[in-house]
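What follows is one structure encoded as structure tokens, with my remarks underneath.
Apart from one protein chain that is not included, each protein chain of the complex appears where it belongs.
Labels A, B and C are assigned to the chains in the order they are written; within every chain, residues are numbered from 1.
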């Protein structure tokens, strides 16, 4: 809604990634987005498995036209990125071939 | 000659003109040029009379193809400038129309 | 001062296209970073004629020189003089990370 801030799943695996905390208050595994309606997920394909790299509110002004997180090629270096615009939508990712 | 430094008449009327001293040692009204073979004269036409503005060794990398100081138009704002390449040649100036 | 003198020396007033200035330019970053997919990096465009936009002495004298007929010389060009950084998502072997890239977004233009 217009009054409620967007809530996104939050998980950061790379310890160099301090910047995402600035995107909004984190409580457990949920972040309350300060300046965006977009949630973001970055997965990495390791040995054929999708593993979480980063889940957070968007920090870098990505587009998020979809309600669910649909990752589309090209995938760079086995990283899979998607954005979405509903609460906690970045918990699940769907890959289109 | 190649061994002797160029000697030029020296006279600076504008008190803002500190820079010319750096062109060579000054003794009375003669300057011994440090880095150039060119003498320079700047006159100013005031009430139809030529008055000395600056006589010194050249500081700003002027050309001096002539042995005597021949000023040629265009004259900017009544300033008349000439350069020459013999000792004390900038004592006298000749105007070509 | 030098520009004033040159302006006085010019015969005709300039009647060319848009003068040098900042405009929007959206560039795809898709193969370079994990995000954003694209960004408005701006660009500088427009003509450089006297009086020059943000010109300096070299640019003013170069304009004067080329306007006097040396058409083979590179004339002044409208280019960015200052930039903002842009935050992007880069990656290395340990995973993705946020990083601020310098000199990404043009924010001021001038003739050089």
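Going forward, a contact is a pair of C-beta atoms (placed from the backbone, for glycine too) under 8 Å apart; a residue touches a chain by one contact, two chains touch by 3 or more.
In this text, all values refer to a predicted model and were calculated from it rather than measured experimentally.
Undergrad: Among the chains you can see, which ones touch the chain that has been omitted?
TA: Across all of the complex, the chain we cannot see touches B, C.
Undergrad: Please output the residues of subunit C touching the missing chain, sorted low to high.
TA: Interface with the chain not displayed, on the subunit C side: 2, 5-6, 9, 25, 27-29, 31-32, 41, 43-45, 56-58, 61-62, 64-65, 73-74, 77-80, 83, 101-106, 112.
Undergrad: Across the whole complex, list the residues on subunit B that are touched by the chain not included here.
TA: 13-20, 40, 42, 44, 53-54, 58-63, 74, 76-77, 79, 81
As a working rule, only the chains that are shown with their structure count from here on.
Undergrad: When the centre of a chain is set as the mean of its C-alpha atoms, what distance in Å lies between subunit A and subunit B?
TA: Those two chain centres are 75 Å apart.
Undergrad: Just the number, please: Cα centre separation of subunit A and subunit C in whole Å.
TA: Spacing between the chain centres: roughly 35 Å.
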